[in-house]
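Next up is a structure, given as structure tokens.
Excluded from the complex is one protein chain; the other protein chains are retained at their positions.
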Amino acid sequence: MCGIFGVVGHPEAANIAYLGLHALQHRGQESCGIVSSNAEELFAHRAMGRVASAFTPTDLERLPGDVAIGHVRYSTAGGSHLKNAQPLAIDFELGSLAIAHNGNLTNYEAVRQRLEARGSIFQTRSDTEAVLHLIATSRAASLRDRIVDALRQVEGAYSLLFQDLRTVIAVRDPMGFRPLCLGILPLSGGGPGGRATSAQPPRAYVVASEPVAFDLIGAEFLRDVEPGEMLVIDRSGVQSSRPFDPRPRRSCLFEYVYFARPDSRLDGVGVYDVRKRAGARLFEEHPVDGARASDTVVVPVPDSGVPAAIGLAARAALPFEMGLIRSHYVGRTFIEPQQSIRHFGVRLKLNPNASVLRDKRVIVVDDSIVRGTTSRKLVRMLRSAGAREVHVRISSPPTAWPCYYGIDTPTRAELIAASHSTEEIRRYLTADTLGYLSLEGLLGAVRDAAPEAGGASDGSPGHCHACFSGDYPVPFARAERQLRLIHG
Amino acid sequence: MCGIFGVVGHPEAANIAYLGLHALQHRGQESCGIVSSNAEELFAHRAMGRVASAFTPTDLERLPGDVAIGHVRYSTAGGSHLKNAQPLAIDFELGSLAIAHNGNLTNYEAVRQRLEARGSIFQTRSDTEAVLHLIATSRAASLRDRIVDALRQVEGAYSLLFQDLRTVIAVRDPMGFRPLCLGILPLSGGGPGGRATSAQPPRAYVVASEPVAFDLIGAEFLRDVEPGEMLVIDRSGVQSSRPFDPRPRRSCLFEYVYFARPDSRLDGVGVYDVRKRAGARLFEEHPVDGARASDTVVVPVPDSGVPAAIGLAARAALPFEMGLIRSHYVGRTFIEPQQSIRHFGVRLKLNPNASVLRDKRVIVVDDSIVRGTTSRKLVRMLRSAGAREVHVRISSPPTAWPCYYGIDTPTRAELIAASHSTEEIRRYLTADTLGYLSLEGLLGAVRDAAPEAGGASDGSPGHCHACFSGDYPVPFARAERQLRLIHG
Amino acid sequence: MCGIFGVVGHPEAANIAYLGLHALQHRGQESCGIVSSNAEELFAHRAMGRVASAFTPTDLERLPGDVAIGHVRYSTAGGSHLKNAQPLAIDFELGSLAIAHNGNLTNYEAVRQRLEARGSIFQTRSDTEAVLHLIATSRAASLRDRIVDALRQVEGAYSLLFQDLRTVIAVRDPMGFRPLCLGILPLSGGGPGGRATSAQPPRAYVVASEPVAFDLIGAEFLRDVEPGEMLVIDRSGVQSSRPFDPRPRRSCLFEYVYFARPDSRLDGVGVYDVRKRAGARLFEEHPVDGARASDTVVVPVPDSGVPAAIGLAARAALPFEMGLIRSHYVGRTFIEPQQSIRHFGVRLKLNPNASVLRDKRVIVVDDSIVRGTTSRKLVRMLRSAGAREVHVRISSPPTAWPCYYGIDTPTRAELIAASHSTEEIRRYLTADTLGYLSLEGLLGAVRDAAPEAGGASDGSPGHCHACFSGDYPVPFARAERQLRLIHG
Partner (left out) sequence: MCGIFGVVGHPEAANIAYLGLHALQHRGQESCGIVSSNAEELFAHRAMGRVASAFTPTDLERLPGDVAIGHVRYSTAGGSHLKNAQPLAIDFELGSLAIAHNGNLTNYEAVRQRLEARGSIFQTRSDTEAVLHLIATSRAASLRDRIVDALRQVEGAYSLLFQDLRTVIAVRDPMGFRPLCLGILPLSGGGPGGRATSAQPPRAYVVASEPVAFDLIGAEFLRDVEPGEMLVIDRSGVQSSRPFDPRPRRSCLFEYVYFARPDSRLDGVGVYDVRKRAGARLFEEHPVDGARASDTVVVPVPDSGVPAAIGLAARAALPFEMGLIRSHYVGRTFIEPQQSIRHFGVRLKLNPNASVLRDKRVIVVDDSIVRGTTSRKLVRMLRSAGAREVHVRISSPPTAWPCYYGIDTPTRAELIAASHSTEEIRRYLTADTLGYLSLEGLLGAVRDAAPEAGGASDGSPGHCHACFSGDYPVPFARAERQLRLIHG
């Protein structure tokens, strides 16, 4: 998964991008980067790791100008290499160009083969590089038209930011898989670039994967970028167009379940609200027989399970307790003694809070189960801390299908729900009961959280739920060709 | 503040100490260290920063042996220097000796002057070094007796671990300011050092500031070390003695309020339980007039305010909501744009979750107020996110006095409650109402959380609450002499 | 300047390349890199700085296979960036390809504009990247033919190594500006890749900028690659061809004067021998009147001036003394006190050895003068150490013209000899006398050092001496277009 951020018209554009990326850090911790422009040149810094450690003050000073885009990246594919960090930046016929991408193109291999046959060279295995080649080889006159030309040739999920010396162009794919939103940042003195006019108070424009990036920098959320919309943003303002054929909306449901920050609002729907409602519906669908406030507690798997557990506890009129305490200091390269320690791996992150678990019936709430190994350890750990019963409740349907649209899920073989029934999973977890929220329940939670008139007025769900249903809205090449990988 | 950990009889003692320190990381992030012994030599590694980054696998391999002690440290005094990292290790007349210290000696300056006058040299400004000199200059025959001799000359707060080639000696000061507890770690095969006998199943002994350190390594909590107790731990077992004159117990109340992990149990009392009960009592003492579930939400300042907020919300029958979302990625060396951003500092750590705040009366619950600046920003941020009213509730009394027993509180001049009434503070915070829990209420919460018979059976509270009351149980030299500091 | 190295058929190809680059380190210290192949994939590692610090054992383990090429780079142009490090590696229509380049293309801008117009994108400002695009866009069938096709479109100086999964292709430009040589490395057991046959004893082939790279790895020098020659090297052996139109040989004269290691032999001529003979001729052309062994010493500027000083002293029958001592510990980021220190900059590297200088007439021998500032400091430093007279002798002609064929010389404006007569330079240096070796003298020294029949049999010098004479054998675009640089 990735997060993207762009700013136009701020005298400290790179600093603003740095803060925006910081607020989007949950969308990717593998690498990050910023490209800025001072109207004459592009300047780039990319590094492995998190924003806070990847950029020194000196690095930011070397990114002058009032236009910038940034990227945070996480990917399990192909190993971790600096060369995969974005934004990418190139020179081509029309000048310099940078790009930042959240998503995944499903026809990448075919596009790449076509490009190679006409003489393009590739320095990464990233589908993002292919977009740059399509732009470079387009015969359209303007950068904007070349981008349209290029994107008409690709399929799949993309929220994209392009940057030349003075402009940021933001595009969201026609089905709207990945979020993207637009904001405005008032400037205290002087206009964007310091040229305020009486007609236009000084302000910068910002685009980001999630509105939490606007909160940190004090920007105002204007609106979501619409599926299929292209915004051309420069100092004079924002130009919107819709250059692609319309397609049904298929925004990602898993953003609401897990990926987005709870304080974000995507396509008009609050993430925290969805999760709380999902928790309430989860208890309605899967109550715990005879649960009483005197002997039963609702315990979230922190932090992602907290909102659903709050919703479930409130709906069930059961006490909500922090029965699992999360460590703030989880190290990466941890050393385990040879002498095996029970529940070791999970305890590094979570410790049972015995005082609220002892002799209780425990309803433990999590957002999803991927491989099942962590959940199994949690169940055992809760029991060893004194829980009388352990009832696992998951605030989304079984995750049974890989995502081909930008989320780094494991292969089907690794997804426990791809090959096991709920009862089989319950036995594996050694839980007393196990309940998943139904897809209808989850879609209902999103619908309920939508403002009045509500979501997709056409009655269609308007979401991609392929990871739960296997219903993939865009076909993809299943057999990946034998890659000639360049590592390093 | 600091955390200490010791292990005797485990074939991978340094690895166990590493994990124990990891679980105590919340007690100090400035520096850390481990000293191990293989019965022939002591081996040491100390470094700045957190455990996870300070120790590489190679560092741990260079710490052989089945005995180890470790230390995590935080101190605002005298800057951050590696030379202040503990455990300290020296050679003296009886051989090699290491020490790890949690606490603060109140008669350090007098002791140091006496030692210097007889020819001792000091490499740090740390009171811990003075203890080593007192041991070295004692004329008692054994290490144990020299330690007793030395500690009889010092006053104040100390939980101490000493280590020679084969033994760990653990001491808690007679008033029991700082916590210390004893645990046992079963070994799967072979005894401590591999010499299991039929009478004694193989096990290692562990000591730690808090029992959460035992949870991570799969050790069993045995009991708290008693105030004034000395434990001599070697492969043959644990010898207890009480070599000091008895004093009234004065264990630190602030550990329950803020410092200890919520899943810890100190002197028989569960921390999470105290915090929840404090939250309930807080609402009883300071209700919010006319609060109804339909228009009022209880919002913790995460993570430290969560248990009190849960307790308050349950007692008040009001909804508990995560109205402030905490970032997991707070960087150290953060760059702020010159262009000022509203609420910037606090937003890096906390972002308001507007969906649960808008048009609500918000009861925001925190554990304490130090300078007041952060709380003031939070109140404003909650209002700007749509809160109709903001009622601040603090689950401890006003913090009006500095701690001289091991917690790094600011000077009185910086403590807002040292010079301002609650009403003045409320106005500064711009809160609608402000309520602190009374000292009686807090002591009552601890008493209620104590198991049946309960706490200090003599009716005395048994706690140090000098930071709230100014009632210092041990005198201290107020005027610090002009220090001849060696920096570096 | 740069150095290149390639190996085919060695089971530890990356390790061999690492050692080869180490021996070529004097040709570039800014960045370095290696690409290896295990017949299935290419693997790359590039880093800033020197070989010894840029590659860890782990880095080398991640470069498997029996084919590898490597590169060391120094460039003053465009700042120091990792993205400029070589070898470059790409994927294109025919598969994976890596390239390492020593030299400079003179028609780069024209080629690049042509490539951009047909849709190529550029990630660096390096002319090397243009060669890759020419190959990718060639319509020839084989990699070899595409390389020929590409190189026929470029002009200037290039010694190039290409690598695909199983082959290294080495090319030296038709005028032979930069050196390149071929060697063979016997393998103790098993053949290249372990497939020895009775007809062919096991061996690997190596190519390098200078034969010193062979010395370190125990390889045998076979021969220089000829100007205009292309070698296709795989496990089966070496195929030579000459696909380019013949041009007059113009190998770089400055390699003999300064750039190459003294223990190298380029195009059959020993570098140390040239330098010694240049020193002897220098004294013949510019004797010091009345120099006697009793009052005159010959002092080199170490290390580059040593061979010429030895030759001069022997020819003049004057004592050779180390009158300047070179520090082995010259740091990069040196701190100078504000309080100015005389001769500070040059003293960091060189200190006068007063005992051999005092009251002497000193003949100080250096290879060249660039800006003159260092020489001026040296002269003053020698005088302040007691030298009675200082006679500067330079073992090459005045350096008056920039190099456009791969050596990073300053612009003409910075070259003191571009705008000043020898007498003016002498006055600037404050030397008693100054003598440069004539171009005829230098060419004569090379000729004398050549084996029997000797050098260019056609009587032509066969060397490029543009930096001395301004006689540029290949035209170049003087006005560089306004670059749209991407920094980072």
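Labels A, B and C are assigned to the chains in the order they are written; within every chain, residues are numbered from 1.
To be clear about the criterion, a contact is a pair of C-beta atoms (placed from the backbone, for glycine too) under 8 Å apart; a residue touches a chain by one contact, two chains touch by 3 or more.
Please read these numbers as outputs of a predicted model, since none were measured by experiment.
Student: Counting the whole assembly, list the visible chains that the omitted chain makes contact with.
Tutor: Touch partners of the hidden chain, whole complex considered, are B, C.
Student: Considering the complete complex, identify which of C:Glu129, C:Glu321 or C:Asp432 is in touch with the unshown chain.
Tutor: C:Glu321
Student: Could you please point out the chain C residues that touch the chain left off the display?
Tutor: Where chain C meets the chain not shown: residues 10-12, 15-16, 18-19, 22-23, 25-26, 29, 50-53, 55-57, 60, 187-188, 212, 215-218, 261-263, 265, 270, 272-273, 303, 306-307, 310, 314, 319-322, 325-344, 347-348, 351-356.
Student: Please output the residues of chain B touching the missing chain, sorted low to high.
Tutor: Residues touching the hidden chain, for chain B, are 35, 41-46, 62, 82, 88-93, 95-96, 116-123, 125, 132-133, 136-138, 484-488.
The rule we apply is simple: only the chains that are shown with their structure count from here on.
Student: What chain is the most remote from chain B, judged by the mean position of CA atoms in each chain?
Tutor: Result for the farthest chain: C.
Student: Could you work out how far the Cα centre of chain A sits from that of chain C, in whole Å?
Tutor: Chain centres of chain A and chain C, defined by C-alpha means, are spaced 50 Å apart.
Student: Roughly how far is chain B from chain C, centre to centre by C-alpha average, rounded to an integer in Å?
Tutor: Each chain reduced to its C-alpha mean, chain B and chain C end up 62 Å apart.
Student: Suppose each chain is reduced to the average of its Cα coordinates; what separation in Å results between chain A and chain B?
Tutor: 37
Student: Any chance you could list the residues of chain B touching two or more other chains?
Tutor: Within chain B, no residue contacts more than one other chain.
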